[in-house]
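Just one protein chain is left out here, and the rest sit where they should.
Every chain is named by a letter (A, B and C) in the order it is written, and numbering of its residues begins at 1.
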Amino acid sequence: MTARSGVWLVVMVVALVLVPVLIGSPFYVNLASQVLIYAILAMSLNLLVGFGGLTSLGHAAYLGFAAYVTIYLTTLAGFGQFSGALIALVATTGLAMLFGFLALRASGLGFLMITLALGQILWGLAFRWVSLTGGDNGLGGMQRPHPFGIDLGDPNAFYYFALCFFLVAFAGIALFVRSPFGHSLRGSRDQPRRMRALGYNVWFVQWCGFVYAGFWGAIAGILYAYYNQFVSPHALNLMTSAETLLMVIAGGAGTLFGPIVGAVLVVVLKNVVSAYIARWVMLLGAVFVMIVLFMPEGLVPGTTRWTKLALGRRRRAAGGGPGEATGTAAVQERSS
Amino acid sequence: MSELALDVDGLGKNFGGLPAVRDVVLKVELGERHLLLGPNGAGKTTLFNLIAGDIRPSTGSIRLFGRDVTRMRTDQRTHMGVARTYQIITLFAESTLTHNVVMSLTGLSRCRFDPFTSLDRRTGFRERAREVLATVGLEHLADRKVSETSYGERRRLEIAMAMAQEPSLLLLDEPLAGLSADERGEVQRLLESIPRSVTIVMIEHDMDVALAFADRITVMQRGAVVVEGNRAEVVADPKTKEVYLGH
Amino acid sequence: MNFWVIQGLNGLAFGSLLFILAAGFSLIFGLMRVANLAHGAFFMLGAYVGLSAIDNGMNFWVAILIGGLTVCVLGGVMEGLILRRLAGQPLAQVLVTLGIAFIIADGCLWLWSGDPRPLPMPSELQGVLRFGGLIFPKYRLFVVVVAVCLAGALWLLLERSRVGAMIRAGVDDMEMARVMGIRTSLLFPLVFCLGSALAGAGGVLAGPILSVYPSMDTDMLPMALVVVILGGVGSLGGAFVGALVIGFIYSYGQALVPDLAYVILFLPMVLVLTIRPTGLFGRRLV
């Protein structure tokens, strides 16, 4: 398993590094940057939904909050780029600590509702607290940073900047999933009672997972701020949270590559397909209904299963053994 | 008198006004083999859940090794040396047997909060897990998924996971239920091989095995303790018969 | 003095509207454990269908019927074709209802354009009632009456009928209900259709107050969630009290603490859930 996913990893990294070279057009490079940002956000939500079994409908909170703090600090409060981003990261992680404390009072759908409500409260504050947030007009006027003298205003430079964070996030989350703590989180999802009897503080494990997800959400939010150089309450609204959840589940909750594929799907539908199909929102809805119906485990495990089925037939004909365990089947449906 | 491993005093638990456990007093000495008997619904498993910390008592107190743990969380008690098996099997069905035991080992290790290194790299855990599996005769299935094993094998895995924690107090909830005669013999031998440094409290319906195993016996009915004493006392007590025949 | 009475009446009227909106959601959620995120879209679709019925010369009452029936049929189709295949997978069901909500919302935009439209109220309910120095619109009192009647009818259905007994058994413990021989394959579509019909008819009923507009679904869905969460899942009485509490909080809150108007609905929800995760009246929250 490791050898093959290792090959995939190398292929992915090489492909990602080559994107600007292959594409050329700055518009599509910018689009690819957006995919990376949303992929980080979706991967972070996947920590909760896929690995923690905690379905959150308020993940836009971290994206928007981090973006607001970053832009507010660097434009209005006079902080430097680096310190502004750092404070945004710390503050958003702190917010996740608080939200996790509140949301983990419940589980399953109760958890979903609390995260939704907390997200709505942040949205309401952003809309209403005009002196700080600019209300619906949002905050703008931010410049992209110049780390080491590189102008991130250039689409390619920004793409590689985002790519660095994406790869670190991917690696961090990939390591996390395999680590003892990642296993603790998954165990807490599958058998919380057993985990307690084995000496795990399930609440604390889930809370740490929640905060960790918030941390990566903050990274996505800071990149969002750099990319858009603008933030308004839309970044915090229910639609953004719902879309992020769709990315995770459509791609495959509890898999490493699923959220990335989901992010590609949603970003491309919203920004590219919408130019050709007027009823793209309907298409988006239909795509999700179809995925849930025919590939309920998500696109990545679904296609893997289908290809394996096809390969397995061949292999069985050749007298091979049973296929390897994917370990993703248990990921489904732990919220009840 | 030697120190008590478990000291339950006046313990009660109500579910929606209905008492599931009433005023239970239970004292288990270090190294003792203690048996809980009683018909279904007598409150034995609820008592286990109270001792392990899964639920909070309505009244009374629990002391473990001299420390009051009434308000402690389950995982804190586990770190004090309590381990248990479950009546209804709660294993990680899609993971291998080894992984199940490894989870049991990491639960007591500081590394359970390590988010960076791969668990697979920690070969020490895997080796230790295989050793533990060997003690219950499951080493040949170490890399099989739990969902692909038999019921009896899972019961033994339950015990292995509890044993891996090297507990001081072991709570066994019907370890023999649903096993074939051969398997019973195996598990029985396994239990007998547990050193006396481990205190054991067991719920069991199989009288022959249980009585042979136990030092002291508590009989429960409708949430309360009816009879308590050593093997002979309990067997002789007319209330014991009443509990079993009257039900 | 007048202030408290009038705002109380406002709260009562708005709470009644919320109850009509949330009753179906609560019923479906309680029995089937499906958090139907398309409920707001059902509500909006019902309102649009009712509007078209009125445009085509039908009267208000027929429009309510048509709105309810259309959404009822849609709900039945959705349950039979989609949700049933996903039984026991709450996450997949939530996602699929979200997808359907997208489809309905965009479909409404397509069919009815995006123009906000008022839904004319029946002439017999126009005008105001005056008692003492107080003035209150007749239509709003009518909505209160409808909500009370609906609550009564649902109570009778749940407490006094065979179907109701089955539903209650299912809400309490689905496994047990199955063992007792209750056929979910009949009960689930029935309840889903009923809940959908309530949403559709409720949309038409709310039309004269809220008017009909494209983001009606996303405006109303969170409110249904708040009511159900606050009242406790699957509890009719809970939904009723929850709706009234929210109605009052909304009414008094917007008047007394206007600065919190944007978050006035969600603060109490977070408070209740963190202090009492089962909601005010719920038994358990899955």
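The rule is simple: contacts are C-beta pairs under 8 Å (C-beta built on N, C-alpha and C of every residue); 3 or more make two chains touch, one makes a residue touch a chain.
Going forward, contacts and distances are computed from a predicted model.
Name of the non-displayed chain as stated in its UniProt record, restricted to "ABC transporter substrate-binding protein", "Multisubunit potassium/proton antiporter, PhaF subunit", "Dihydroorotate dehydrogenase B (NAD(+)), electron transfer subunit" or "Phosphoribosylformylglycinamidine synthase subunit PurQ": "ABC transporter substrate-binding protein". Among the displayed chains, contact with the absent chain in the complete complex occurs for A, C. When the full complex is taken into account, the listed residue touching the unshown chain is A:G138, out of A:G53, A:G100 or A:G138.
Looking at C:L109, C:L157, C:I182 or C:L267, the residue that reaches the missing chain in the full complex is C:L109.
Think of the hidden chain as still there; on chain C it touches residues 3, 6-7, 10-11, 13-14, 17, 106, 109, 113-118, 120-121, 126-128, 135-137, 139-140, 208-211, 213-215, 218-220, 223, 250-252, 254-255, 258, 261-262.
Summarising the interface, chain A meets the missing chain with residues 11-12, 15-16, 19, 22-28, 30-32, 34, 124, 127-128, 130, 135-138, 140-142, 153, 224, 228-232, 234-235, 239, 257, 260-261, 264-265, 268, 270-272, 274-275, 278-281, 299, 303-304, 307.
By definition in this document, only the chains that are shown with their structure count from here on.
If you draw each protein chain as a dot and join the dots that touch, you get a simple line with two loose ends.
Centrality annotation: A (chain centre taken as mean Cα position, compared with the mean over all protein Cα atoms).
The geometric centre of chain A is 32 Å away from that of chain C, both derived from CA atoms. Each chain gets one centre point, the mean of its Cα atoms, and the points for chain A and chain B are 41 Å apart. Chain contact summary for the complex, chain C toward chain A: residues 33, 35, 82, 85-86, 88-92, 94-96, 98-103, 105-107, 109-110, 218, 222, 225-226, 229, 233, 259, 261-263, 265-267, 269-270, 273-274, 277-278, 285-286. Interface residues of chain B facing chain A in the complex, by the touch rule stated above, are 52-54, 73-76, 78-79, 83-84, 86, 90-95, 99, 103-104, 106-109, 111-120, 122, 145, 161, 165. By the touch rule above, chain A contacts chain B in their complex via residues 175-176, 178-184, 187, 190-191, 193-202, 208, 212, 325, 327, 329-330.
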